[in-house]
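Written below as structure tokens is the structure these notes are about.
With one protein chain removed, the remaining protein chains of the complex are shown where they sit.
This part shows chain A:
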Amino acid sequence: MAAPAEVPPPLQGIPTAKEKKYDRQLRLWGINGQVALESTHIVLINNGPGVTGVETLKNLVLPNVGEFTIIDSAIVSEADLGVNFFLEDASLGKFRAVEAARLLEELNPGVKGHAVTELLETLITQEKALADYNLIIVAAPIDPAILAKIQAHSQQYRIPTFYLHSVGFFSSFSVYLPPTFPIVETHPDPTSTTDLRLLKPWPALSAFAKEKLKGLEEGTMAAHDKAHIPWLCLLLHYLEKWKQAHDGNVPEAFKEKTAFRDTVRAGDYNEENFDEACAAVLKSLNPPTPPSDVRDILSAPETQNLDKSSAPFWLIANAISKFYQEHGQLPLPGAVPDMKAVSADYIILQNIYKTKARQDSAEVLATVRELEKQLGRPQNFVQDAEVENFCKGAAHIHLVRGRSIQIVEAGKAIQFGDRAKAIAKELTNDESLIGLHIAFLAWDEFVATHHTSSQVAGGQGLKVPGSGTDDFEADAEKMTGIAHKIVDNLIKEAETFVEDPEYSQIKEKIAKFCTEILRAGGGELHNIASLTGGLLAQEVIKVITRQYVPIDNTCLFDGVASRTRVLRI
């Protein structure tokens, strides 16, 4: 058949060139995430070989971060050319920050890059040195006193800040996040989010199921109709029967559930909708109890003790906690998975869920408006859409209680504080990379104790262990000594002790991390820099968009064993 002679439809709803260019990432974080990214000015305080930071920026320039600045006073050396993609032969002898910013900008004309080449130790004394930036990345090695100054700024203005190491086959980064960092759009796996309330159906749902099952037991239902009963209604029907036979109780234990599944199966051995119903039994018949970390958020002091400065998140959390107290369940998310059904039935079912979800959300919204009044906040301080969004994802909200980055101080023992006990336990966990974290702490302490200001006559600046031609073994021994002392202090601080042979094994493992780090002499391998730059950029995006769940709070990468581990330090 030839195409009918009709005028081609007008082109409409076509994405703009920009939407097209960023299509594949917009499918992940949406327009809101993109707007947040495009209004960010990120600063990289670059030190050492400085490759990882620049690779991180590459992964942010490509998705169109607003602006970036590189603070780096280094001059491009030949060694830079072999490891940094954002330098070229003609860059030799020029400022590294200027050259890298220029070549990064070339990737995406939409992004504005800046370079600051002033010496960091003088720059940082200026009051507004970091005022322009809403996210900070700092690369080691750095004078810990300067790092402490940067972190003081971050804490004062609640600026998310990353501190990274990348040496040889190893890397790590820690993030400072504000003391409360809540996330609503965590993007959970869609298969884990289905919440159908089959154990507590409401009247509209029960009535619909009843209607769809009419005639099944009597055998008067047409075959086509039977084959198209939505599985959700099938389960509701057999649950009713089960309850009648079991004193009104629903199947709870695994054995009961499998027995229940057999009764569903006996309804029909071949039809696809019965298959679907059987497959859904184990995962759909759970009471809708929120996960414990969600309950923690609902009972958190910030939720329960609202004041005039409480952010919208806490008002909604408070309203939802009231809802939960009253109904024993969270607001209904309202989504229905696809299932075998005729179109009209499925749409009705969808509407039953949507209507209930809207009712729940309206109830929460009314509480929020009431709270606004009580707190003297302007009406609509919290937006309708925020409440709706929160209700949809209420079972998957997440809260990071940000911590500060651990900074070594020359001549002072490293403290683990309230985390000491948990971290000490990591020492005896084979899967843990705590040893690598301790090795990097020792590396920082070595730098701090071998540091002479380059502004003072004869000063060398920062001395990285193993960076000379013949100090490899001597430095390895020194740094391992520092690392072992950190381990002993940690065990002491945790008020525990570790016996041999475990104690010796821990020390040996850490000695190996130290030796392998020193082998690189402070140098970066491009692959490790690029991989770490990918990890870091991903975290930056999560923090900026407030979507997905960021690390809490230190990520370690072992490029020998090819694995990562996240620790809360």
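We take it that contacts are C-beta pairs under 8 Å (C-beta built on N, C-alpha and C of every residue); 3 or more make two chains touch, one makes a residue touch a chain; residues count from 1.
The definition used in the following text is that contacts and distances are computed from a predicted model.
Trainee: What name does the UniProt record list for the absent chain among "Vacuolar protein-sorting-associated protein 36", "Translation initiation factor eIF2B subunit beta", "FERRY endosomal RAB5 effector complex subunit 3" or "NEDD8-activating enzyme E1 catalytic subunit"?
Mentor: Its record in UniProt gives the absent chain the protein name "NEDD8-activating enzyme E1 catalytic subunit".
Trainee: Can you tell me which of A:Tyr176, A:Tyr353 or A:Phe513 touches the chain that was removed from the display?
Mentor: In the complete complex, the chain left out is touched by residue A:Phe513.
Trainee: For the chain left off this view, which of A:Leu28, A:Val250, A:Leu375 or A:Ala413 is in contact with it?
Mentor: Counting the whole complex, the residue in contact with the absent chain is A:Leu28.
Trainee: Out of A:Phe68, A:Phe169, A:Phe208 or A:Phe260, which residue would touch the omitted chain in the full complex?
Mentor: A:Phe169
Trainee: Please pick, from A:Ala366, A:Ala422, A:Ala474 or A:Val549, the residue that touches the omitted chain in the full complex.
Mentor: The single option touching the absent chain is A:Val549.
Trainee: To test your reading of the contact rule: which positions on chain A touch the chain that is missing from view?
Mentor: Residues touching the hidden chain, for chain A, are 1-4, 8-9, 11-15, 17, 19-21, 23-28, 49, 55, 58-59, 62-63, 78-79, 81-85, 88-89, 92, 168-169, 186-188, 228, 338-344, 346-347, 469, 472, 511-513, 515-516, 519-521, 523-528, 530-531, 533-535, 537-539, 541, 548-552, 555, 559-564, 566.
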